[in-house]
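One structure below.
As you look at this complex, bear in mind that one protein chain is not there, while each of the others sits in place.
Showing subunit A:
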């Protein structure tokens, strides 16, 4: 029987952790862009856009992430789109992130006083101009801490993609466990890696919150 050193295990986990980080970044950035579009639709003066955005958000907030990944992974091939575990994971997490960020940001937009909408409307600004120049710059200040806080959820969400066969740090942990028969050690290390990724994010969310509160 082969023997594995601690370094063998850890180095393989760290290699797989690259994919956790990369997937998190992709999901967060593209989810952020999609979330912004979704937010604009959600607060727009056009009723069909509002309803569609709301429906999207409700569906993704009201179902488990795992099920969303299953649907992307198994359903897309049925309609003729071939997907890899990679693509499915990226698409699924992006949609999930977009729905949550849109809803977090909607709260921030609604925290901007109504008078700001009225004053900018009185100056003949259109909805996109109001958003771009008056509302979003103010909402952004409020949005930074909860957005960074949510990025922790995205990192942890990547673990679920192991179930559709994407090899990130959790999946690598399972594979290494199967070879080493040391689940406690391996999953303990996996947990530490997640903590090392998430804890700095939580800390910076708290620091940003304090900083932006003082600046007011």
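Assume a residue touches a chain if its C-beta (ideal position, glycine included) is under 8 Å from a C-beta of that chain, and two chains touch if they have at least 3 such contacts; residues count from 1.
Convention: contacts and distances are computed from a predicted model.
For the omitted chain of this complex, the UniProt record lists the protein as "Amino acid ABC transporter ATP-binding protein", which is one of "Amino acid ABC transporter ATP-binding protein", "HupE/UreJ family protein", "MaoC like domain-containing protein" or "siroheme decarboxylase". Contact with the chain not shown here comes from a single listed residue; of A:64, A:107 or A:137, that residue is A:137.
Only one of the listed residues, A:11, A:84 or A:126, touches the absent chain: A:126. Seen from subunit A, the chain kept out of the figure touches residues 113, 115-116, 118-126, 129, 133-134, 137-138, 141.
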